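For this depiction, one protein chain was excluded, whereas all remaining protein chains were kept in their positions.
For subunit A:
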């Protein structure tokens, strides 16, 4: 740490406890940052593409997670380095915004920084590099818009959508059944999509799972699946044409929040209290029954007495249903959530064609399936898998596929995958660089080189000779002017991604470029890192 001295040679204290803090600055800081970012990107590089490998992550508590989803890997890795954290955030924001391409964005950012390092070595100012990247990004985006295709589908013809989802799923462990899974995802998205407004609320799609069974046993339920069973073992297991009351008040004597005491000092009072108590339960159940409900779903617990009264009154009930599920249920069945028994009435009930209990395997696990709701726009994808880790990975993969389908519904422009879009952009940026005078030209060329890292990584992961495959495709793109040529990862025999049906959404690709460039600029602008001493 550098120190400042006054005229008598005594050091100034500028920062609190400055002797304990470590500080790096200038070019050194930039180098260190770039190095850290590269380290993170390198971890993800081998997970890119359909033949990408998985990572095994052990959490601090010893739980194991196996995944090749970029956002999940970074999140579970618990990166400590600050620049590393920036990249984790980058991946997360791609996940939130688009839901797919979380690996690609980090790999791209890493490559951009790697190229920047070489430029810094040549003495180019970091801000000029950032400026050049910005221009290059603009050129690349313009090129993406140029090569984008609009993508046609309708409710009757979902095949194109299914194809896109299959591309996403092919890199995951569910690749074996990508066809069924992709169809399921597309159907789920279309079920909740508002095609007029081009909007899809993914919250209406619940992906739920139970260990055991096989991948093939996964199914799409047009309704909801609750991980609960009836409160009393002898309540009916199946209800047809159910009218559902959704309650957020417990079947228990009321507990006012103000502190109070009920004093009992005479026998009469004791008797009176006894009667009131009994009456409470009778009233509650009567209210439910009178409203015409045939199924009570409650957020809280039941008293034993209330439970039996419900059974005696032939009123099946489910207790301890979580808040999120309750809301979904209310949405699906068209019910109103009722906070007090006194407000229960017939018009606040929801409807469902069938409610049934499903049991699994040899254990006591049971789940409640609610189907045929008036508002069919709540669906559940129910997956099965050999073990917990596979199940989690399936859920993550399906989430990615759902996001892709949603993006296509929102914006039906696509670009071709397999690195085709990146190669085309790289060519475009290079061409734009020629027209640019000044130091930025170098930066733009560097950007073009960095874009090539995606097809390079794809080829490497697929076991192809990376440089040969890339240069071949690049020269063909230039010669034939065909932006659909990419790396043939699946060994399908053609480089034309249009024929292979490999595409990605335009919005996702654009987002990748924007985000990666932004983060790069941010990291390049840092020239001083002050770190407090480790906490003791």
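Keep this in mind: a contact is a pair of C-beta atoms (placed from the backbone, for glycine too) under 8 Å apart; a residue touches a chain by one contact, two chains touch by 3 or more; residues count from 1.
By definition in this document, contacts and distances are computed from a predicted model.
The UniProt record for the undisplayed chain lists the protein name "CCT-beta", from the options "Lipoyl amidotransferase LIPT1, mitochondrial", "CCT-beta", "Zinc finger MYND-type containing 12" or "Alkyl transferase". Contact with the omitted chain, checked across A:64, A:118, A:324 or A:530, is made by A:64. When you scan A:48, A:390 or A:429 for touch with the missing chain, the hit is A:390. Where subunit A meets the missing chain, the touching residues are 32, 35-36, 39-40, 43, 46, 51, 53-62, 64, 66, 68, 73, 76-81, 83-84, 173, 176, 211-215, 232-234, 252-256, 259-267, 270-271, 273-274, 276-278, 280-281, 303-305, 307-309, 311-312, 359-365, 385-390, 393, 462-463.
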